[in-house]
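A single protein chain has been removed from this complex, and every other one stays in its place.
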Amino acid sequence: MIHKVITKNEFKKFVDGLIEENQTFGPKQVDKRADGSGIYQFKEVNSYDDMDLDYTVTYSSVKNFFLPFREELSSFDFSDKGWDQTVEYRVNPRVIIGVRPCDINALNILDKILIGGAYPSPYYMARRTNTFLVGMDHEPLDDCFCESLGHDTVHRGFNLFCTDIGDKYYLTISSSKAFGFLKNVKVADPVNGDSVKFHERRKYLRDSFKTKVEVAGLPSVLDIEFKSPVWKKWGDKCLNCGTCAMVCPTCYCYGIEETIDVNLKSSRKERVQYSCNLVDFAEVAGGHNFRPLKEDRLKYRFYHHYRGFAQNADDPICVGCNRCGRACLARINPKDVISDLQMED
Amino acid sequence: MDYRLPKQDINTEPFMRQSPRYNRKDVFMRTDKAYKCEITNIVELTPTEKLFHLKILSDQERRIFEFRPGQFVMLEVPGFGEVPISLSSSSNNSEYVELCVRKSGRTTNMLHRAKTGAKLGIRGPFGTSFPMEKMAGHNILLVAGGLGLAPLRAPINWVSEYRDEYKDVHILYGTKDPDQMLFTYQYEEWQKVDHIKLLTIVEKANKDWNGRTGMITDLFKDIDIKPDDTFAIVCGPPVMFKFVCDHLDGLGIPMNRMFVSLERRMHCGMGKCCRCMVGSTFTCVDGPVFDYWSVLNLKEAI
Partner (left out) sequence: MKYLGIDPQKVRVGVFDFTGCEGCELQLANKEDSLLDFLSLLEVVNFREVSSDRGDDYDVALIEGNISRADEIDRLKDIRAKAKVLVAIGSCACFGGVNQQKNRFELDDVVKEVYGDHKVETDKVKRIADVVKVDLEIPGCPVSKEEVERIVVNVVLGAEIKIPKYPVCVECKQKVNTCVVDLGQICLGPVTRAGCDAVCPSGKVGCLGCRGPAEDANFESLKQILMDKGHSDSAIVERLRFYGAFNGTVG
């Protein structure tokens, strides 16, 4: 890991250079809520000024750049006698700027599952290796709880990470590509003052968290409270609309759909992002549903997120961004559900 | 001054030129590339179940394809869908695989209309298997309910082929009614050639049925089980295997000597889509074969 500092002016030049040469995505304000607060999403951008880098948090995560909501896995071309299957992993390189530590940690978790787990996914790999990630720290929102899960800082999984130290960014460079690109602009080695500011900034951010979620012992709490009435309480509110899973940076469960083209000459096999909250997630051939109740499905999502699965070394996959809690119309959020469960003890 | 990102084209990687080897779980491969097969024979078992003989067309892929009893494949009917089907044939048959498929959804309905010569795809084998070697030298109880005989047929084939390695072997098979009995044409062979004792029972008899009527556990009254020298494989719906395993537990067979095969609707077979999760466990990679103790530890398994 190499550390440098860059003035904000030079950083702007650097970003504009990246944008000029590559398809680039960054945070942009897309709407305003009734209370005046901005709604942000990662959108394609044409210049540095096109972005809102002082954004709070995007409504959706960057997950869908790596796990598109709908992705062709293969296609079939039919003939009278048979068919041919084509499998491809073609992806163009792109840049994403301004990704928060929790989102990068989420990608690291997905890496573990989709690259490190059984049957590494070339689809995911192709998108991950072709994406240049520029991370950026931020002041937590009142309801962020990534610090409780240890995901408020990030040490890998990005190309470049920027920590705001006033008129400069303190850069953490973790790829040769980033190091090479930075030769285009003026960067300096950090002096003692920069490092002091870096640590002060870190401490300030850490102390800014207002929401804490007690996660120690959570896996066993979830196992013990599998039949708790708490699930019904929250399940009754749940719309089963899948919003939480769609905006979540780590929810990766999916379904497969095959569609025959209207000309009957070809078909497509697609991976479609799904959610364990959706009514037919655990339905099997013949119609039997292993999770027929709203509460079963809601519980299942929490179980996956905080109990963890073997594919992920039984670690929780939640990073504490609270996007699900913010997006849920029924105000179902991890903090309240978990504290309800812990009260059961 | 250059900021252009190089394109890292995964399509040029060596694995793109090779057939996927699904027995390797830890390397990159074209995980969605199916082995192309041809239906070489179709056996109509019941009005709703057919047995398909599938031959992998490429010699090289046929050589790669090796499986163990208990494992399953994802069967692709291009354009319609992919379904998990347990391998029903002998793992020593390197010429073709046998898949017993019930007509119960979009993909399997189309499959049932397919004719000999039709081309299908399979990916796999996937999942865990029955520890056949560990069972050698002991008595074996093979218990199936309904369609459960399909996955059980792979260990039955194994036991038949290595018959001298096992002591007493029993097959206990129960269905709702006599018309649902699978592989009836093999019963005589299993009994007379392979010296396996086969006991059958139905819940509801019809006029042609002169065998036993009742629940599968009734059959246990007819046989003498030595709990300290017996392994059991139980395949069937959750209610059935729970009753059977609890009964065997009561007789004193250790739970880690009873094996069951769980069924869920896998979409990927590779521990990714999470559709087949039982509690925090993937049926597709951690199962489908579990010992009964593990099943008791799984949330929502029964």
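For reference, chains read A and B in written order, and residue numbers begin at 1 within each chain.
Following the convention adopted for this analysis, contacts are C-beta pairs under 8 Å (C-beta built on N, C-alpha and C of every residue); 3 or more make two chains touch, one makes a residue touch a chain.
These figures come from a predicted structure and were not determined experimentally.
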{"item": "From B:50, B:68, B:119 or B:275, residue that would touch the chain that is not displayed", "value": "B:119"}
{"item": "Contact residue for the chain not shown (choose from B:11, B:109 or B:191)", "value": "B:109"}
{"item": "Absent-chain interface as seen on chain B, which is shown", "value": "77-80, 105-106, 109-111, 113-115, 117-119"}
{"item": "Residue numbers in chain A that touch the chain omitted from display", "value": "30-31, 33-34, 39, 41, 59-60, 64, 69-70, 78-83, 236-243, 246-247, 259-264, 273, 275, 278-280, 294, 327, 329-330"}
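Here is the rule we go by: only the chains that are shown with their structure count from here on.
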{"item": "Rounded Å distance between chain A and chain B, as computed from the means of their C-alpha atoms", "value": "37"}
{"item": "Residues of chain A touching chain B in the complex", "value": "17-18, 20-22, 73-74, 76, 78, 81-83, 85, 87-95, 113-114, 117-122, 125-126, 129-130, 132, 177, 181, 184, 223, 226, 252-256, 258-260, 267, 269, 271, 274, 276, 281-286, 290-291, 296, 300, 303-304, 307-311, 314"}
{"item": "Footprint of chain A on chain B - complex, ascending", "value": "1-11, 13, 15, 22, 25-34, 36, 78-83, 102, 104-105, 108, 119, 121, 263-265, 267-268, 270-275, 277, 279-282, 285-286, 299-300"}
